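Every protein chain of the complex appears in place save one, which is left out.
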């Protein structure tokens, strides 16, 4: 019984860590622009796909990883430069639709050039599961969790301690004022997209050994990432982690104890309940504007 | 001469792209091939195809376009059962012969005048698996199906025929087509008292994840998959974990291993070779269904001696012992699929390769 | 004559003469689908464009209508008109029940909650196989009212065009009325609206229910028209598609919504020529439109001609 | 003759098709305090926005210390030393007051930021008291102080003030004008838009009067105070 519970928990943590990593990317772009980037999932896909294809082509794993992250980051920069920047001061919904367009374009390009097959990436530390109190955990899960933690801590430092990080936050909350204190808001957006695309790619690469990757994995990862980010509170790195893990665990517990058919619906029931009581998500900041 | 227009509505993108993509490639390739060898009835073939993005509503719209606007002579497609059922009423009304590439039994039961299909039904896949289980003395089976048209149709049929083989389904779990971890479901299955085997019904990467998770959890039960994973990709993705997995499959994956006496040997070998050369990709059994569809259609046209829709339909219904990738087709007024259970081969994965059982 | 009246008459005229250009069933089919989408988009625009409350779950309401019609007529033998009304009432009830807590949320959290609602609804459709046929879908009988069946594209065209005109007229009336102004004020400055006496919660709830009911009715209509339903109609992507119609055509523009629906319905048909590149081209068109016409097609063009400031 | 810091020639600017500035000519010399007065909608804010580069100029030229900056991006102008206290305060609401102030020094790399921070807290003690709170929770006047302090954190060479006394209590208005005089004494060039025309013109070296996008009058500040037209239109006399 305990081992079962523990196994569900591991399953939830594994999946949850993936969601968390996806959510961090959302949070980052949201922090810089107030936009939910629907193309975030495609960066995840690009990372995983590039790495898998490079490895298949004989490139050593570490190099393949580095190149894949670069590919995704470049895609992020291009999307920002060609689609977000020209849209300039448009309303948020407009930008959101643009990111949907970008997402379709990237997915379509991957479909055309990388094909529709599924691809695997070798696990970083072997395929032998760790057995803990009768439950098993893949070493790759630890990679995912560890990297997620490191990324969130690093981002916490970036936003909390560095001037550039503050500049990113300032840009999202008041672009005009940001310009007036000398922040290069175009560069900030570029940075945010590049960085979150790179982060997305890291996520995509880390999970590829467990989940496989194909041109259309971005849809699901993107959606779950958005959900996790909103659950935890947009713009909060810690919230992204908690949101992601919570999402993963609720899914696993629902599948384990209630009904696997409704495991994807249950998190949303939970989210609706949470949002009714905490309209800013778990760790989101309250709006502070006064009248 | 006027080209013969073959219409196709396929799910080339979206969740069912795994099926629709090789189907389209196959049709394109064989239309080229046929045209090179002089076409059919001395007329070239022209393929008019649309991608329904795996949405039945769109399939319906595109079918209307094929019928009303493109005025096609024949329609192939409906990658999914949903799309097929959305198209069926249109072809019935417009009286256009139609071959579906989807698996559900309802497509041909009861037989509709203008609707035919090439793949084995999901029911046959379930029956084939249960038959194998019965022989091995496995009676308490856990079902794990994908939350997609393919998986749910399979689940329904498996539930329907289990009793016939003396099998009790002791667990009924599902997973999403893009799920990344199925250990929760498998843990639950593992804990079901007396469970003797696990039957997975799904497509693409999901069953591979299940297989890996199966190994991760150290479950020692026999694992059965459906024909949805009958492709080399599955073995590649699941790796060592796939060892010992059994599944029903058309002959295609074991083309090279078929005995020379096998009537299908030539057909499937040729198809596999041509596909691999033309597209630099692994042939897929789903592409095979499209091949069968196109070949049945053109064969019927030849026999009818015209593209008159009614005559082609009648000829199609009269198809006898037409050997294609899925098996030998014997259509009749009541059977618009024409395959028997024996068309499915039981395969097992041994040493990272397919082995033909019995 | 008011510009909106002129616009409406123009629309009515176009819809009246359009059949001349519809030379076969396929073109009729397209026009019907456009009209259906346009009607939903006009309703949704009242919520999104005018009131400023995003919904990523409207396909769920569409799905309720569609499946209510499908299930009640084919499994329980109810008359299709009654089934449509039951679907609409059920949608209204559900929308009303969830609206209050959901519409307290703002921005992306509202998007999240509506998305969740839509996904829960579509999961029900996928999983309740016995009722809905599951992912493989279910057939729907023809629509009949007082023993008369609507058959054939021409008849359907008349029906959906009448509905579209009715909904458009009502929406135009509304935005020109005090209630419509209140909706826009909620979008512009919610606190100011409340201080001016606008019961913002009640207005949001009512317009949410209204747009949901429009979606539901069009769901029923679509179900009978197409004759076959799969869970995709209630799914997330359909919701996104509907929102895209509104934003692409132009937020807070009734005619914009219609245009958006027309463009988004037509586009996949036109793009089928781009074999394999459909997704790419579609994405690019979406992006370019929003970059160069950031307020949506119609309002931006109107601004360009009227020369109003950014 | 002192160096001309800001030189504006025939500057026009549009919002869409609406022209807000119709050829403004204006000079600000090193160390001067120049005041700009005008009715609502005259174009004062637009002029300041154009100088800072957040509103595009349609034609004409803006030169800063002899260099043409008409097409320069805003952040480069800040780097060059042009800081603005914008209309409507524009604080970074969700961020803490201290973060707001530090962001004021965003372009600076020197080590005296901490020192300046303390200086600002010295001038506006309430900001120190609330340093860790989100700026959005401040009262209107407190936000105005924050906006002023934030601009000063940039160590401007040219300070653009858009109604800095708006919403401030009388005592603080005095304080603000004291600060402005002190900044001027420190040699900072100041361009002041102020509705409190009396106070502004009284301390200004030069005053400009702007009406519907045209400069209609200019001269030494105190002199303008006695101009009949100015008296009637802006001083309520």
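Note that the chains take the letters A, B, C and D in the order they are written out, and that residue 1 is the start of every chain.
The rule is simple: contacts are C-beta pairs under 8 Å (C-beta built on N, C-alpha and C of every residue); 3 or more make two chains touch, one makes a residue touch a chain.
Please note the rule applied: contacts and distances are computed from a predicted model.
**Q** Just to verify: the chain that's not displayed, which of "Monovalent cation/H+ antiporter subunit D", "Hydrogenase expression/formation protein HypE", "Dihydroorotate dehydrogenase" or "ATP-binding cassette domain-containing protein" does UniProt list as its protein name?
**A** When "Monovalent cation/H+ antiporter subunit D", "Hydrogenase expression/formation protein HypE", "Dihydroorotate dehydrogenase" or "ATP-binding cassette domain-containing protein" are compared with UniProt, the left-out chain turns out to be "ATP-binding cassette domain-containing protein".
**Q** Quick one: jot down which shown chains the absent chain touches.
**A** Counting the whole assembly, the omitted chain is in touch with A, C, D.
**Q** Using the touch definition up top, pick the residue from D:168, D:188, D:210 or D:224 that touches the left-out chain.
**A** D:168
**Q** From the list D:51, D:105 or D:197, pick the residue that touches the absent chain.
**A** D:197
**Q** Need a quick check: the contact residues on chain C for the chain that isn't drawn.
**A** Interface residues of chain C facing the absent chain: 52, 170-171, 173-174, 176-182, 184-185, 187-189, 191-200, 203, 206-207, 210, 252, 308-309.
**Q** Since one chain isn't shown, list which residues of chain D touch it in the complete complex.
**A** 15, 18, 37, 39-42, 45, 87-88, 126, 133, 137-142, 144-145, 163, 166-174, 195-198, 232-237
**Q** Would you write out the residues of chain A that touch the absent chain, in ascending order?
**A** 289-291
To be clear about the criterion, only the chains that are shown with their structure count from here on.
**Q** Farthest chain from chain A, going by mean C-alpha coordinates, please.
**A** Farthest from chain A by mean C-alpha position: D.
**Q** Can you identify the chain nearest the overall CA centroid, using each chain's own CA centroid?
**A** Looking at where each chain's C-alpha mean falls, the closest to the middle is A.
**Q** Need the CA-centroid distance for the pair chain B / chain C, whole Å please.
**A** The separation of the two C-alpha centroids amounts to 36 Å.
**Q** In whole angstrom, how far does the Cα centroid of chain C sit from the Cα centroid of chain D?
**A** Taking the average C-alpha coordinate of chain C and of chain D, the gap between them is 49 Å.
**Q** Give me the residue numbers in chain A that touch at least two other chains, ranges are fine.
**A** Expected reply: 111, 261, 264, 287.
**Q** Mind pulling the residue numbers of chain B that touch at least two other chains?
**A** 13, 147, 174
**Q** Inside the complex, what are the residues of chain D that reach chain A?
**A** 52-54, 73-75, 78-79, 83-84, 86, 90-95, 99, 102-104, 106-107, 134-139, 150-151, 154
**Q** Quick one: in the complex, what on chain C touches chain B?
**A** Touching chain B from chain C are residues 24-27, 29-30, 33, 126-127, 129, 134-137, 139, 222, 226-230, 232-233, 268-269, 272, 276, 278-279.
**Q** Once bound in the complex, which stretches of chain A touch chain B?
**A** 4, 7-8, 10-12, 14-15, 18, 111, 115-120, 127, 129, 136, 138, 207, 210-212, 214, 216-217, 219-220, 251-253, 255-256, 260-261, 263-264
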